[in-house]
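Complex shown without one protein chain; remaining protein chains in place.
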Amino acid sequence: MTMLGDRQQLAYIASQAADARVNVELETEGMTLNIGPQHPATHGTLRIIARLDGEQVLWAEPSCGYMHRGYEKLTEVRTFPQVTALINRIDWLGSFANEVPFILAAEQLMGIEAPPRAQWIRTILFELSRIANVSLFLGDLGVQLGAITPVFFAFRDREYVLNLIEGATGGRFHPNFDRIGGLKDDLPAGWIDETRAVMRKMRKFCDEIEGLLFGNEIFEARTRGIGVIPRDVALQYGLSGANLRGSGVDWDLRRDQKLPMAWDKIDWKVWTHPDGDSYARCWIRLQEVRESTFIVEKLLDSLPSGPVMAKVPRIIKVPEGEAWVATENPLGEMGYYVVSKGELGPFRVKIRSASFNNISIVPWLLKGVYVPDIITILASLYFILGDIDR
Amino acid sequence: MLGLIASIPYWAQSLLRVLGGIVAVLLPAGTIVYVFLFKMMSFMQSRLGPMEAGPFGSLQLFAEVGKWLQKEDLYPERADRFIFKIAPLIVLSSTFLLVAVVPFGPDAWFTNFEAGVFYALAVSSVSVLGILIAGWASANKYSLLGGLRAAGQLIAYELPMVLAVIGVVIQAGTMNLQQIVVAQNAGSIFGWDGLGNPYILTQFVGFVIFMIAVQAELTQTPFDMPIAESELVSGYMTEYSGFRFLIFFIGEFATAGVFALIASILFLGGWGVPFAWFGWTSIDSIDNWMNVVGPLIMFTKMMLLVFIIMWVRFSYPRFREDQLQRFAWKVLIPLSLVNIMATSVLKVAF
Amino acid sequence: MAKIPGLLKGLGVTLGTMVETVTKGANTVQYPHEKETPPIRARGVIALHEGNCTSCMLCARSCPDWCIYIEGHKELAPPRRAGGKPRQVNKLDRFDIDYALCMYCGICVEVCPFDALFWSPEYEYSEPRIADLLHDKAKLGEWMETVPEAPDLEAGAEKKGKK
Partner (left out) sequence: MSSLAEITAVLGDAVEESFEKGPEGNVDTWVRVKTSAWREVAETLREKLGYDYFCFLSAIDWMPSPYGRGEEDPTAEREPIDPTIRQGYAGGSTRMQVFARLVNHRTHHGLTLKADVPDDAMTIDSWVGVFAGANWHERETHEMFGINFAGHPDLRNMYLPTDFEGHPLRKDFPLLARIVKPWPGIVDVEPLPGGGDDEGGAE
């Protein structure tokens, strides 16, 4: 821990030096480097404009919008069931989790609640999409840092989780399984046993990643003390998810919010890390994948029987009102502010996606780091482009 | 055997040497690509690798080469065209020059330099020049950064490599690679000559430093910042395609093979088997069949060393540029200096 | 501290995986030669049971992408019971789904009141030309034979009727 203090100090000195160099009169001509929109490290089409002095970043700014699809406008011309099919494409890796807060918001406005079995299955699928999403992050983290093997492990083991999601919902990436008032269908026979087996595999995957990356001295050298976000800055920028918990804020919407979901029915742990650096953020995600496998197993143990659909009218009209529901998605806090005017479709939907806030800190964070650290920091903040641009 | 070669005309000798050189570079390179890059990497990642071209994908490399050769010879608009085109050739030529001093058997050598070690280390740094001008001539910021990183890194790691080899030279008492092989195989450890005296045992520190330096010299992970595909797209190779990229590609793996050959000569006893097994006493008393078996032994040792290089490459993340420099100057160079001192003290003592 | 250095541990993981792949086989599937069976519920392609369709337009109207095109005409059908009046039925002329637009949400299958649309897990219908992804009713009808029975439900599920 004392080592870390030194590193933080060094990072601070470096950023100060970068600032100072801009002000010095005898300034050498820098270089503007365009990272992206087509670049291996940008998970899609994020573009980062960086002003470099040698390998040091003097100033950097992300430029997004290369994948803006205008979901907030599109929701206004769609009915509530159609919106569900649309929004699971926002964060395409954890798509089921995108549906849940919207459905919950609509249910809140209609004053209905899904039956317990539906709540349980929702929570299970929610956690499965977290595992699918974050396990890919862990693999991708390796690629960003130059290790090529973890990503293949991630793709290999994520496939089992996607098979589970597809087996239950019919869609690998875009389940569209949530309905206002419950779920489309119950689980198919044999699914629970399969899920238990996969959860064991995912824990083995976590161990492998821990061996390949997290214990590795080179990995530690690359991530510790890099991209430190202090607690109050994290709150100001509205970071969420592992990025916030990595800065030592003990806040998890799954635990700290009363929602008709099954998280509060079982025991589990919220992981936090005091350091706020890249290592802390990645480490928390690893622990969360592991924790999620336990959550899924515990929920399967206590799965209640009963219907999966509450009584809802055939044609859904949501009463007039406004509702805000956010859940702790794989990427962080994902919320929908739904305004309904009592019609078939919503009047306005504000989509608060996690990555948009998480990436807005980048200009602040990238000052004074080296070019390879840009990649480390971006990877550790973990964004999905569809989640930034919506 | 030597008599046979001496009896053919000079031009034919030269032709044989050139052909031999090409085989000695391309055959290991192709084998390394197939065995390690295609198959071992895939197995380490729970997959099978190429399976379609030929049995178990064994002809995949030929398919790839065919594909690259068909591609258009592209160069960026603002590139310095002549230099851009010549850069890959410089990189590859350094590999060919390097293989010239490698002895494959008691008589199977291309040239028998007295200062072979010196030559090898000098020639191996020619490739830096090629990489540097490739990075500069591409007129691309990523390439430039990659080229500059490569220059800094290769120069930093040249030094520990040289210093690591000095230990071997001191112990063998010669800079001739052939003599170093003989010295290892004819030697003995405290009077027991069942293994000869491979320097990996006595010069273990030197061996480790040498292999780390080789890893960096080859720009393999964890020292692959000049390429660093997640940061610099592909570093100095970003703008290359078609057969020029192919040359870089061959150069990368051929150099890995040649460096492994040199490492096996310096530390593993090269082409030889311990002379005591067959009752040989010096290089002149070796049976002629060693000229055929020797290259095979060399090849086996090379594959073993390349396996380690590639194994590390597929397992580790990458250092940052400044960490790499710090590692070279603050750890490897002092360590190799200590190693030299210890070796010389022991040399004098025994 | 008596722990294995992370560098060695990493090497161990890759070596272990290599041994596992060599001895137990890879996790991949050699696609064109062997194929994985998708789950029963997989939403691969939509099949049309033409006899059930009454061209009521519900699917076309509920489609978020506007990718279903229906045309039909009215026709007289023989009466159900002997001596009854001839019935008037809607006959389908055109039923196209543009898979280039479809986003596989399944809303059309769900809203269909007459069980004319089904999901089939088939997935091999890619085309070199995007226009060929427009499947007409004959092609959609061909998928019918690949539609599987709905799977049994997990224990504890409330038994419902069909669907």
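Here the chain labels run A, B and C in written order, and each chain numbers its own residues starting at 1.
Please note the rule applied: a residue touches a chain if its C-beta (ideal position, glycine included) is under 8 Å from a C-beta of that chain, and two chains touch if they have at least 3 such contacts.
Here the structure is a predicted model, which is why all the values come from computation and not from measurement.
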Q.
Based on the whole assembly, the unshown chain contacts which displayed chains?
A. A, C
Q.
With the missing chain put back, one of A:D193, A:D207 or A:D256 would touch it. Which one?
A. A:D256
Q: Check the options C:I40, C:A60 or C:L133 and report the residue that touches the missing chain.
A: C:A60
(Q) In the complete complex, the non-displayed chain touches which residues of chain A? (A) 64-65, 68, 70, 72-74, 76-78, 232-233, 235-238, 249, 251, 256-258, 321-324, 326, 333, 335, 337, 339, 341, 344-345, 348, 350, 352, 356-357, 360-361, 364, 389
**Q.** Those residues of chain C which, in the complete complex, touch the missing chain
**A.** 54-57, 60-61, 63, 66-76, 87-90
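Here, only the chains that are shown with their structure count from here on.
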Q.
Looking at chain pairs A-B and B-C, which one is connected by more C-beta pairs in contact?
A. A-B
**Q.** Chain at maximum distance from chain C, centres defined as averaged CA atoms
**A.** B
Q. So what's the Cα centroid distance for chain A and chain C, whole Å?
A. 29
Q: Indicate the whole-number Å distance between the mean C-alpha point of chain A and the mean C-alpha point of chain B.
A: 44
Q. What whole-Å value do you get for the distance between chain B and chain C if each is reduced to the mean of its CA atoms?
A. 54
Q: Hunt down the residues of chain A that sit against at least two other chains at once, touch-wise.
A: 149, 153, 156, 212-213, 216, 218-219
Q: For chain B, jot down the residues that touch at least 2 other chains.
A: 44-47, 314-316
**Q.** Residue ranges of chain A touching chain C (in the complex, touch as defined)
**A.** 78-79, 81-82, 84-86, 89, 117, 149, 153, 156, 159, 163, 166-172, 174, 176, 184-192, 208, 211-220, 303-308
Q | chain B-touching residues of chain A, taken from the complex the two chains share | A | 31, 33-34, 39-41, 55, 142-149, 152-153, 156, 212-213, 216, 218-219, 221-222, 370-375
Q) In the complex of these two chains, what residues of chain B are touching chain C? A) 40, 42-48, 51, 311-312, 314-316
